[in-house]
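With one protein chain held back, the other chains of the complex are shown just where they sit.
Now for chain A:
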Amino acid sequence: MTAAAFGALADTPSSGRRKAWMRSEEARGLALISPTFLYALALLFLPVLIVIAYSFWTQDYLDIDRTFTLENYRQALTEPIYRDLFVRSLWISLTVSIVTVVFSYPVAWFISFHGGVHKNLWLFLVTVPCWTSYLLRVMSWKVILGYGGVMNTGLISMGLIDKPLTSLLYNSNAVVITLVHSWAAFAILPIYVSLQKIDRTLIEAARDLGDSRLKAFLRITLPVSLPGIISAFLIVMIPTVGDYVTPRLVGGKDGVMIATAIQAQFGKAANWPLGAALSVTTMVLVSLTAAAVVLALKFTVRRIR
(Lines give C-alpha, C1' and ligand atoms only; values in the text may rest on other atoms or scores of the structure.)
Protein backbone atom coordinates (compact mmCIF):
# COMPACT_ATOMS: atom_id res chain seq x y z
CA MET A 1 0.00 0.00 0.00
CA THR A 2 2.75 2.44 0.91
CA ALA A 3 4.62 1.47 -2.25
CA ALA A 4 1.55 2.30 -4.33
CA ALA A 5 1.23 5.60 -2.50
CA PHE A 6 4.85 6.41 -3.27
CA GLY A 7 4.27 5.61 -6.93
CA ALA A 8 1.23 7.85 -7.13
CA LEU A 9 3.01 10.70 -5.43
CA ALA A 10 6.08 10.52 -7.64
CA ASP A 11 4.26 11.85 -10.72
CA THR A 12 2.43 14.66 -8.99
CA PRO A 13 3.66 18.18 -8.37
CA SER A 14 3.81 17.38 -4.69
CA SER A 15 7.00 15.36 -5.17
CA GLY A 16 8.83 18.05 -3.24
CA ARG A 17 6.65 17.38 -0.26
CA ARG A 18 7.25 13.69 -0.81
CA LYS A 19 10.99 14.22 -0.61
CA ALA A 20 10.58 16.15 2.61
CA TRP A 21 8.47 13.35 4.03
CA MET A 22 11.03 10.76 2.95
CA ARG A 23 13.64 12.60 4.94
CA SER A 24 11.39 12.97 7.96
CA GLU A 25 11.59 11.08 11.21
CA GLU A 26 8.40 9.26 10.42
CA ALA A 27 9.55 7.87 7.08
CA ARG A 28 12.89 6.74 8.44
CA GLY A 29 11.29 5.07 11.41
CA LEU A 30 8.79 3.26 9.19
CA ALA A 31 11.46 2.22 6.73
CA LEU A 32 13.65 0.88 9.48
CA ILE A 33 10.95 -1.16 11.20
CA SER A 34 9.42 -2.47 7.97
CA PRO A 35 11.65 -5.55 7.46
CA THR A 36 10.84 -6.85 10.93
CA PHE A 37 7.23 -5.80 10.66
CA LEU A 38 6.77 -7.46 7.26
CA TYR A 39 8.43 -10.63 8.55
CA ALA A 40 5.99 -10.77 11.47
CA LEU A 41 3.14 -9.95 9.11
CA ALA A 42 4.04 -12.78 6.74
CA LEU A 43 4.94 -15.45 9.28
CA LEU A 44 2.68 -14.59 12.20
CA PHE A 45 -0.29 -12.47 11.21
CA LEU A 46 -1.00 -14.11 7.86
CA PRO A 47 -0.70 -17.67 9.25
CA VAL A 48 -3.12 -16.80 12.06
CA LEU A 49 -5.58 -15.46 9.46
CA ILE A 50 -5.26 -18.73 7.56
CA VAL A 51 -6.00 -20.69 10.72
CA ILE A 52 -9.13 -18.61 11.21
CA ALA A 53 -10.16 -19.17 7.58
CA TYR A 54 -9.60 -22.93 7.84
CA SER A 55 -11.71 -23.10 10.97
CA PHE A 56 -14.76 -22.26 8.83
CA TRP A 57 -14.00 -24.88 6.16
CA THR A 58 -14.41 -28.67 6.05
CA GLN A 59 -11.94 -31.52 5.57
CA ASP A 60 -13.10 -33.69 2.67
CA TYR A 61 -10.63 -36.59 2.75
CA LEU A 62 -7.53 -35.10 1.15
CA ASP A 63 -9.26 -31.95 -0.05
CA ILE A 64 -10.60 -28.90 1.73
CA ASP A 65 -14.22 -27.93 1.11
CA ARG A 66 -14.27 -24.13 1.21
CA THR A 67 -17.94 -23.53 1.86
CA PHE A 68 -18.55 -21.56 5.02
CA THR A 69 -19.62 -23.69 7.96
CA LEU A 70 -19.80 -23.45 11.73
CA GLU A 71 -19.74 -27.23 12.07
CA ASN A 72 -16.17 -27.29 13.45
CA TYR A 73 -17.10 -24.85 16.18
CA ARG A 74 -20.21 -26.86 16.98
CA GLN A 75 -17.99 -29.92 17.41
CA ALA A 76 -15.37 -28.04 19.41
CA LEU A 77 -17.91 -26.62 21.83
CA THR A 78 -20.36 -29.48 22.22
CA GLU A 79 -18.40 -32.74 22.02
CA PRO A 80 -17.79 -33.78 25.64
CA ILE A 81 -14.15 -34.73 25.03
CA TYR A 82 -13.23 -31.26 23.74
CA ARG A 83 -15.38 -29.53 26.34
CA ASP A 84 -13.58 -31.40 29.12
CA LEU A 85 -10.20 -30.56 27.60
CA PHE A 86 -11.09 -26.85 27.34
CA VAL A 87 -12.32 -26.74 30.92
CA ARG A 88 -9.24 -28.56 32.20
CA SER A 89 -6.80 -26.45 30.14
CA LEU A 90 -8.38 -23.21 31.32
CA TRP A 91 -8.49 -24.44 34.90
CA ILE A 92 -4.84 -25.53 34.85
CA SER A 93 -3.59 -22.34 33.20
CA LEU A 94 -5.65 -20.22 35.62
CA THR A 95 -4.27 -22.14 38.62
CA VAL A 96 -0.73 -21.97 37.28
CA SER A 97 -0.88 -18.24 36.63
CA ILE A 98 -2.40 -17.39 40.02
CA VAL A 99 0.00 -19.67 41.92
CA THR A 100 3.00 -18.34 39.97
CA VAL A 101 2.06 -14.71 40.62
CA VAL A 102 1.31 -15.27 44.33
CA PHE A 103 4.52 -17.23 44.97
CA SER A 104 6.69 -14.92 42.88
CA TYR A 105 5.45 -11.62 44.26
CA PRO A 106 7.38 -11.85 47.57
CA VAL A 107 10.56 -12.73 45.66
CA ALA A 108 10.13 -9.77 43.31
CA TRP A 109 9.42 -7.59 46.36
CA PHE A 110 12.50 -8.93 48.13
CA ILE A 111 14.74 -8.18 45.13
CA SER A 112 13.27 -4.72 44.62
CA PHE A 113 13.33 -3.61 48.28
CA HIS A 114 16.24 -5.62 49.70
CA GLY A 115 18.29 -6.51 46.63
CA GLY A 116 20.79 -3.77 47.42
CA VAL A 117 23.47 -3.24 44.79
CA HIS A 118 23.13 -6.79 43.47
CA LYS A 119 19.63 -6.45 42.03
CA ASN A 120 20.83 -7.32 38.53
CA LEU A 121 22.59 -10.43 39.79
CA TRP A 122 19.43 -11.57 41.60
CA LEU A 123 17.36 -11.05 38.45
CA PHE A 124 19.91 -12.95 36.40
CA LEU A 125 19.83 -15.86 38.85
CA VAL A 126 16.04 -15.93 38.66
CA THR A 127 16.04 -16.02 34.86
CA VAL A 128 18.80 -18.60 34.27
CA PRO A 129 16.66 -21.70 34.89
CA CYS A 130 13.92 -20.33 32.64
CA TRP A 131 16.30 -19.91 29.73
CA THR A 132 17.52 -23.50 29.83
CA SER A 133 15.79 -26.15 27.77
CA TYR A 134 12.12 -26.39 28.59
CA LEU A 135 11.98 -30.01 27.46
CA LEU A 136 14.86 -30.95 29.77
CA ARG A 137 13.25 -29.25 32.76
CA VAL A 138 9.99 -31.09 32.23
CA MET A 139 11.97 -34.31 31.89
CA SER A 140 13.71 -33.50 35.15
CA TRP A 141 10.38 -33.07 36.93
CA LYS A 142 9.39 -36.49 35.64
CA VAL A 143 12.57 -37.85 37.21
CA ILE A 144 11.79 -36.04 40.47
CA LEU A 145 8.11 -36.96 40.77
CA GLY A 146 8.15 -40.47 39.25
CA TYR A 147 7.23 -43.74 41.00
CA GLY A 148 10.86 -44.74 41.42
CA GLY A 149 11.93 -41.11 41.27
CA VAL A 150 13.95 -38.74 43.41
CA MET A 151 11.11 -37.62 45.64
CA ASN A 152 9.84 -41.11 46.42
CA THR A 153 13.21 -42.82 46.86
CA GLY A 154 14.44 -39.84 48.86
CA LEU A 155 11.45 -39.88 51.19
CA ILE A 156 11.74 -43.67 51.62
CA SER A 157 15.44 -43.57 52.44
CA MET A 158 14.71 -40.84 54.98
CA GLY A 159 12.09 -43.18 56.47
CA LEU A 160 9.22 -40.76 56.02
CA ILE A 161 7.11 -43.12 53.89
CA ASP A 162 7.15 -46.94 53.46
CA LYS A 163 6.12 -47.31 49.85
CA PRO A 164 6.29 -44.90 46.89
CA LEU A 165 3.53 -42.35 46.53
CA THR A 166 1.70 -42.79 43.24
CA SER A 167 -0.07 -39.47 43.56
CA LEU A 168 2.96 -37.38 42.56
CA LEU A 169 3.18 -38.02 38.83
CA TYR A 170 0.72 -38.35 35.94
CA ASN A 171 -1.98 -36.03 37.17
CA SER A 172 -2.89 -32.37 36.86
CA ASN A 173 -0.96 -31.45 40.04
CA ALA A 174 2.27 -32.59 38.39
CA VAL A 175 1.36 -30.41 35.39
CA VAL A 176 0.73 -27.40 37.65
CA ILE A 177 4.02 -27.83 39.58
CA THR A 178 6.04 -28.17 36.37
CA LEU A 179 4.40 -25.19 34.69
CA VAL A 180 4.78 -22.96 37.77
CA HIS A 181 8.47 -23.80 37.71
CA SER A 182 8.76 -23.05 34.00
CA TRP A 183 7.11 -19.64 34.17
CA ALA A 184 8.50 -18.28 37.46
CA ALA A 185 10.86 -15.74 35.90
CA PHE A 186 8.19 -14.50 33.50
CA ALA A 187 6.11 -13.54 36.54
CA ILE A 188 8.94 -12.05 38.61
CA LEU A 189 10.28 -9.69 35.95
CA PRO A 190 7.14 -7.59 35.26
CA ILE A 191 6.26 -7.44 38.97
CA TYR A 192 9.81 -6.35 39.77
CA VAL A 193 9.70 -3.61 37.12
CA SER A 194 6.45 -2.21 38.54
CA LEU A 195 7.79 -2.36 42.13
CA GLN A 196 10.87 -0.42 41.04
CA LYS A 197 8.64 2.45 39.97
CA ILE A 198 7.23 2.95 43.47
CA ASP A 199 8.38 6.15 45.11
CA ARG A 200 9.82 4.88 48.40
CA THR A 201 9.06 8.15 50.17
CA LEU A 202 5.34 7.48 49.68
CA ILE A 203 5.59 4.40 51.86
CA GLU A 204 7.62 6.27 54.47
CA ALA A 205 5.00 9.03 54.45
CA ALA A 206 2.17 6.55 54.94
CA ARG A 207 4.05 4.98 57.84
CA ASP A 208 4.75 8.38 59.39
CA LEU A 209 1.10 9.29 59.13
CA GLY A 210 0.16 6.21 61.11
CA ASP A 211 -0.58 3.47 58.58
CA SER A 212 0.44 -0.01 59.69
CA ARG A 213 2.90 -1.91 57.49
CA LEU A 214 0.10 -4.00 56.08
CA LYS A 215 -2.05 -0.98 55.40
CA ALA A 216 0.81 0.87 53.72
CA PHE A 217 1.39 -2.19 51.56
CA LEU A 218 -2.28 -2.56 50.63
CA ARG A 219 -2.77 1.13 49.95
CA ILE A 220 0.46 1.97 48.13
CA THR A 221 2.63 -0.96 47.09
CA LEU A 222 -0.12 -3.29 45.88
CA PRO A 223 -2.12 -0.76 43.80
CA VAL A 224 1.00 0.71 42.20
CA SER A 225 2.35 -2.73 41.33
CA LEU A 226 -1.00 -3.85 39.91
CA PRO A 227 0.04 -3.31 36.25
CA GLY A 228 3.02 -5.59 36.88
CA ILE A 229 0.78 -8.21 38.47
CA ILE A 230 -1.57 -8.03 35.49
CA SER A 231 1.15 -8.43 32.88
CA ALA A 232 2.73 -11.25 34.89
CA PHE A 233 -0.64 -12.93 35.02
CA LEU A 234 -1.25 -12.55 31.27
CA ILE A 235 2.23 -13.60 30.19
CA VAL A 236 1.83 -16.81 32.21
CA MET A 237 -1.81 -17.66 31.64
CA ILE A 238 -2.15 -17.23 27.88
CA PRO A 239 0.84 -19.32 26.77
CA THR A 240 0.31 -22.09 29.36
CA VAL A 241 -3.21 -22.86 28.16
CA GLY A 242 -1.74 -24.34 24.98
CA ASP A 243 1.16 -26.17 26.57
CA TYR A 244 1.99 -29.43 24.84
CA VAL A 245 5.14 -30.89 26.40
CA THR A 246 4.24 -30.79 30.09
CA PRO A 247 0.89 -32.58 29.87
CA ARG A 248 2.38 -35.18 27.55
CA LEU A 249 5.35 -35.95 29.81
CA VAL A 250 4.00 -35.58 33.35
CA GLY A 251 0.23 -35.24 32.95
CA GLY A 252 -0.78 -38.85 32.33
CA LYS A 253 -4.40 -39.53 31.42
CA ASP A 254 -5.60 -37.14 34.07
CA GLY A 255 -3.61 -34.15 32.88
CA VAL A 256 -4.22 -34.12 29.12
CA MET A 257 -4.72 -30.61 27.80
CA ILE A 258 -6.16 -29.12 24.62
CA ALA A 259 -2.79 -28.92 22.80
CA THR A 260 -2.73 -32.71 22.54
CA ALA A 261 -6.09 -32.65 20.76
CA ILE A 262 -4.94 -29.83 18.46
CA GLN A 263 -1.76 -31.68 17.60
CA ALA A 264 -3.75 -34.85 16.85
CA GLN A 265 -5.85 -32.99 14.26
CA PHE A 266 -2.69 -31.99 12.42
CA GLY A 267 -1.14 -35.43 12.77
CA LYS A 268 -2.97 -38.74 12.92
CA ALA A 269 -6.56 -37.46 12.66
CA ALA A 270 -5.65 -35.14 9.75
CA ASN A 271 -8.60 -32.82 10.22
CA TRP A 272 -7.05 -29.39 9.80
CA PRO A 273 -10.29 -27.38 9.96
CA LEU A 274 -11.24 -28.96 13.28
CA GLY A 275 -7.70 -28.38 14.60
CA ALA A 276 -7.95 -24.76 13.47
CA ALA A 277 -11.33 -24.34 15.15
CA LEU A 278 -9.94 -25.84 18.37
CA SER A 279 -7.00 -23.39 18.21
CA VAL A 280 -9.23 -20.37 17.64
CA THR A 281 -11.64 -21.46 20.39
CA THR A 282 -8.70 -21.87 22.78
CA MET A 283 -7.51 -18.34 22.08
CA VAL A 284 -10.98 -16.85 22.46
CA LEU A 285 -11.72 -18.72 25.69
CA VAL A 286 -8.37 -17.91 27.28
CA SER A 287 -8.68 -14.24 26.32
CA LEU A 288 -12.16 -14.04 27.86
CA THR A 289 -11.05 -15.79 31.06
CA ALA A 290 -7.95 -13.61 31.34
CA ALA A 291 -10.00 -10.46 30.78
CA ALA A 292 -12.46 -11.51 33.49
CA VAL A 293 -9.64 -12.12 35.97
CA VAL A 294 -7.97 -8.79 35.14
CA LEU A 295 -11.25 -6.95 35.73
CA ALA A 296 -11.79 -8.80 39.00
CA LEU A 297 -8.24 -7.94 40.13
CA LYS A 298 -8.68 -4.26 39.34
CA PHE A 299 -12.00 -4.17 41.13
CA THR A 300 -10.65 -5.91 44.25
CA VAL A 301 -7.58 -3.70 44.53
CA ARG A 302 -9.72 -0.59 44.17
CA ARG A 303 -11.99 -1.84 46.95
CA ILE A 304 -9.04 -2.51 49.29
CA ARG A 305 -7.75 0.96 48.73
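Assume contacts are C-beta pairs under 8 Å (C-beta built on N, C-alpha and C of every residue); 3 or more make two chains touch, one makes a residue touch a chain; residues count from 1.
As a convention for this text, contacts and distances are computed from a predicted model.
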Protein that the absent chain corresponds to, by UniProt name, given "Ion-translocating oxidoreductase complex subunit B", "Glycosyl transferase", "DyP dimeric alpha+beta barrel domain-containing protein" or "Spermidine/putrescine ABC transporter": "Spermidine/putrescine ABC transporter"
Chain not shown: contacting residue from A:126, A:191 or A:301: A:126
For chain A, the residues touching the chain missing from this view: 25-30, 32-37, 39-41, 43-48, 50-51, 54, 103-104, 106-107, 110, 113-114, 116, 120, 124-129, 131-137, 139-141, 143-144, 146, 148-150, 153-154, 157, 181, 184, 213, 234-235, 238-245, 249, 259, 262-263, 266, 272, 275-276, 279, 282-283, 286
